[in-house]
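Please find one structure pasted underneath; my questions will follow.
A single protein chain has been omitted; all remaining protein chains appear in their positions.
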Amino acid sequence: MAERVAQPAEQAGLPEPDVAREWLQAMMLIRRFEERAGEMYAKAKVGGFLHLAIGEEATIVGSTRALRDQDYLISTYRSHGHTLARGSDPDRVMAELFGRVDGLCKGRGGSMHMFDLDKRFMGGYGIVGGNLPLAAGFALASDYLGHDEVTLCQFGDGASNQGTFGETMNLAALWRLPVVFMVTNNQFGMGTALERHSAVTDLMRKGEGFGVPGMRCDGMDVVDTYNVTSEALRRVREERRPVLVEAVTYRFRGHSMADPEEYRTKEQVDEWRKRDPLAVFGDQLVEAGVLGEDEREAMDREAIERVDAAVAFADASPHPSPNALYDDIYVLGDQVRGWYSVDERTPTPHRGEDESAMNRADLPHAAEHGGGVAPKPADDAQRDED
Amino acid sequence: MAERVAQPAEQAGLPEPDVAREWLQAMMLIRRFEERAGEMYAKAKVGGFLHLAIGEEATIVGSTRALRDQDYLISTYRSHGHTLARGSDPDRVMAELFGRVDGLCKGRGGSMHMFDLDKRFMGGYGIVGGNLPLAAGFALASDYLGHDEVTLCQFGDGASNQGTFGETMNLAALWRLPVVFMVTNNQFGMGTALERHSAVTDLMRKGEGFGVPGMRCDGMDVVDTYNVTSEALRRVREERRPVLVEAVTYRFRGHSMADPEEYRTKEQVDEWRKRDPLAVFGDQLVEAGVLGEDEREAMDREAIERVDAAVAFADASPHPSPNALYDDIYVLGDQVRGWYSVDERTPTPHRGEDESAMNRADLPHAAEHGGGVAPKPADDAQRDED
Amino acid sequence: MRYREALNAALREEMTRDETVMLMGEDIGVFNGAFKVTAGLLDEFGDKRVRDTPISENTIVGMGVGAAMTGLRPVVELMTINFSLLAMDQIVNHAATIRYMFGGQVKVPMVVRMPQGAGHQLGPTHSHSWEALYLHVPGLLVATPTTAADAKGLLKSAIRDDNPVVFIEHEYLYGQRGEVPDDDDHTVRFGVAAIRREGSDVTVVGISRMALTAARAAKTLSEEHGIEAEVIDPRTLRPLDLDTILESVRKTNRCVIVEEGWPHGGVGANLAALVQEQAFDDLDAPIQRVTGADVPMPYSKPLEQIAFPHEPQVIDAVLATFGERTRP
Partner (left out) sequence: MRYREALNAALREEMTRDETVMLMGEDIGVFNGAFKVTAGLLDEFGDKRVRDTPISENTIVGMGVGAAMTGLRPVVELMTINFSLLAMDQIVNHAATIRYMFGGQVKVPMVVRMPQGAGHQLGPTHSHSWEALYLHVPGLLVATPTTAADAKGLLKSAIRDDNPVVFIEHEYLYGQRGEVPDDDDHTVRFGVAAIRREGSDVTVVGISRMALTAARAAKTLSEEHGIEAEVIDPRTLRPLDLDTILESVRKTNRCVIVEEGWPHGGVGANLAALVQEQAFDDLDAPIQRVTGADVPMPYSKPLEQIAFPHEPQVIDAVLATFGERTRP
């Protein structure tokens, strides 16, 4: 595509066979994982909002593969793929969707709030635009501590209208922070098309007024995304200044599971589906002789089996015990020994540090509902929103 | 200066003699008014923060003179000049500084919060960047109601880093709102120099990433400021899209009255003072034979006398009665008959609508202090901060 | 009619009644609203009066304030109250303050609508109940409608009122049905509480959805414990109809307040302080508060369910005012 500083994919050609296969494998895992997540949502195994990135796998894998292990990645509420691409255990990602104790976040965050410190996946965030300042903060810490990590901050086209966008671009440029901002332009902010929410639709230019140069990649092409992101990361590392990369892609599914998609035509979706990043890249590899059709199918089966195992694991994982309700709000220690008298649900001052010791029956709110047994009100509402 | 779309002042030449004299007169009034305001602050006749725009008079008068009576002007906490330039009664502006009942805002707002609906001066605001969304709202209403007013929104270089800047630029451009944004670049946000707070110092470019074209004027030159602002207003009116004008100027005084000015050199201040907009424009007029030296002095005396009268008026105006404490919080009517039980300072429910009827002695908090008699604590603090 | 439909009807009627009423918000038009409250209004009134906005909460609200100062009656929808923190400066330092600060020269007739509430497993960034943050602020009016009829009547009053109104809806209530007078001029005045159930033994004040939970608990209390609870729904928290609550407490001598939000500095704290100030000698027992847990709302269903009040906690609190408890 135009205005690209990096070497175009078609010239760059394909990566080494093993690398190429691993990329395809990663995209397949994400695709199959999300398809199953959708099914589990329909079965009410998964609650809340579920935002799938199906169609955006090349953007996710191409950009994360350009990172080194020590680099930080931060994303949004649409980040199953990002945490999987970073290497998180699919079992624990699925368990988080199921809201179970073995989930990445012990079932506290759910689909919108994934986090895996070991993999330096610094989280999915539910507040649109809220993750940009955090990313600049990671980069500030790296710079301050003299570490050479770079932060990759992924957010959506709609998020580029949030106040934090301008504020963060200016600060990152002013302080020359090592961060690559990647705006995943999937053409819509929820039901609002790009041209209806952003005066400038050429998103790679949106940071220029704040001194952040732009690049663009074809977010449906994993190789191009990899190349452009790699170049952006190199510039950031060497020039010590932020870069904004626009990844042009498309969301094949609805914004969330409850989306009638009245804001776009079936034709438009079909047009983009012709460019399905998994099909396109898979075909490329087969044509290039890097991959045999049978091998390709075997890889896909492997992905499906991995996801089956993840579902089984998640289903077997227990719900958090009500005793865990108050865990991890505060770091307890000499300074804060407990948040006693910071909760008056009970007629006597509630003492956090004691709660874990209580057995469920004593828990004020536990009386009504056993673990996982869903009470009516929530269900009514749930049904109503679905 | 460069990148100017409007006709340069030197070519445009001077306006009609009467117009030119009126501009100079307006600048003189603002200058003398602010000098006296500073003296009154030293005498503790004026409290709180006092931000003077001395040095920025050409920016203020040049831009406001380009407005028609029906156009809206909105500014910041540094807006004595703007409200005076709009035609507010100096008596009432000074009375507001004194915190008296005859002040533009009945003494409730003070220096930072001027407002004069009759003159369509839509306010000075204490929250940096807070006035940009309001300006877009005025423009939206004009557009919606089919009126052809344009809004001129003035803010500072420091405010261009606030999240509302990017959000408002995008919305104004997206909705094609009739608003001219004028960033008064006086080189500093408080004690922070432009290049230390903004990655892009070419402020006229800061809106481009959001689809708002930029223009620039010499904010020390009233004619150039007038011409560029007029051109911007014309474009906005005809093309129905926002424009960002950067007025390059300088603040001769400290940020507020309590500013040691350690962040800039005396030399720099002296350099800019050589371009004092009143002196420069006055000399131009004298050289051009539009004005005689004696006439010029007479105009200045007139300004001084006008300000003397304003001080006398303000000093004679009474302090607000404590009974006024609860006035104008809510529009009372059938819907909200009073904000009874919305104030528990008194052991019995406080009834707002009755308060005005009470006499001072009954007012819970009035016991200690008579009108204007300052209690010690506040004074200590005041002294300490000065 | 569902609560959501009642709100939709209120918007439609007021837009028909007054040309200056217009709507702004994220995905309220083409998408018909995240919770479908504005469904059909774009088609009916066009994109001049029903405006999809970019994701810019602070500026959307601020534009509403500016437009309200210059002749319009904007109704701004924030997708949920959780995102309203981004707009808090415009709501508090601007909308609520402008009229007073400028000596009454202008008014700000606008409404900021937003839903709140837990129960849908939306997790720690999408599930909070923050009416307490807004009732704290002078210059604002704050409504928390519980029934479809109140949703409609209060929204119509809010739109017609000349003050800035924070109008707090509830995601669970959107799907609930209720009788709604189909009179175009059915309005509900702010500052008038509703007595949902008469009773002489204990006063139970329930906010928003919790007024329903309180009513259910009252039924059980009557059937299983022979305790007749008077259930009061304040309907608006600013202005607050304290008198109705006090009258009830002077009759029952006991008071329990039920809210979904956090305990510290919540609505219950405010009401408890007011009631003990005004009806101290009438109280036979400490005022009990039943609140959400003092934690960010977790995603896990069982954790979420124990993190906000249900009938048992209300019953428990009521019994406590009689010196009894169901649990040791």
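Which chain is which? They are A, B and C, in the order written, and residues in each are numbered from 1.
Criterion: contacts are C-beta pairs under 8 Å (C-beta built on N, C-alpha and C of every residue); 3 or more make two chains touch, one makes a residue touch a chain.
This structure is a prediction, so every number in the text was calculated from the model and none was measured.
Student: Which chains here would be touched by the one that got left out?
Tutor: A, B, C
Student: From the list B:59, B:170, B:185 or B:198, pick the residue that touches the absent chain.
Tutor: Here the residue in touch with the unshown chain is B:198.
Student: For the full complex, which residue in C:70, C:97, C:121 or C:208 touches the chain that was left out?
Tutor: Per the contact definition at the top, the residue touching the missing chain is C:97.
Student: Just to verify: which one of B:83, B:142 or B:161 makes contact with the chain not shown?
Tutor: In the full complex, the listed residue that touches the missing chain is B:161.
Student: Among C:50, C:267, C:306 or C:319, which one touches the chain that has been omitted from the display?
Tutor: C:267
Student: Which of these touches the unseen chain: B:117, B:145, B:190 or B:269?
Tutor: Checking each option in B:117, B:145, B:190 or B:269, the one touching the absent chain turns out to be B:190.
Student: Which positions on chain A touch the chain that was left off?
Tutor: Given the touch definition above, chain A has residues 72, 103-109, 113, 115-117, 122-123, 125-127, 130, 132-138, 140-142, 144-145, 163-164, 167-168, 170-171, 174-175, 327-331, 333-342, 344, 347-349 touching the missing chain.
Student: Need a quick check: the contact residues on chain C for the chain that isn't drawn.
Tutor: Answer for chain C: residues 58, 82-83, 85-86, 88-89, 92-93, 96-97, 100-101, 123-125, 132-133, 135-139, 238, 240, 262, 264-270, 272-274, 276-278, 280, 283, 285-289, 294-296, 298 touch the chain left out.
Student: Pick out the residues on chain B that sit against the missing chain.
Tutor: Considering the whole complex, chain B reaches the absent chain at 47-49, 99-100, 105, 107-110, 112-113, 125-130, 158-159, 161-163, 189-192, 196-198, 262-263, 319-320, 322, 324-326, 329, 339, 342-345, 347, 350, 361-375, 377-378, 380-385.
The criterion applied here is as follows: only the chains that are shown with their structure count from here on.
Student: Which one of the chains is closest to the middle, using the mean of its C-alpha atoms?
Tutor: Chain C is the most central one.
Student: Please report how many Å separate the Cα centroid of chain B from that of chain C, as a whole number.
Tutor: Chain B and chain C have C-alpha centres separated by 38 Å.
Student: Measuring from the mean C-alpha position of chain A to the mean C-alpha position of chain B, what distance in angstrom results?
Tutor: Chain centroid spacing, chain A to chain B, equals 45 Å.
Student: Averaged over CA atoms, how far is the centre of chain A from the centre of chain C? Could you give it in whole Å?
Tutor: Centre-to-centre distance between chain A and chain C: 33 Å.
Student: Counting only residues that touch at least 2 other chains, which ones in chain B make the list?
Tutor: Only 163-164, 167, 170, 174 qualify.
Student: Out of chain C, which residues touch more than one other chain, so two or more?
Tutor: In chain C, the residues touching two or more other chains are 53-54, 56, 58-59.
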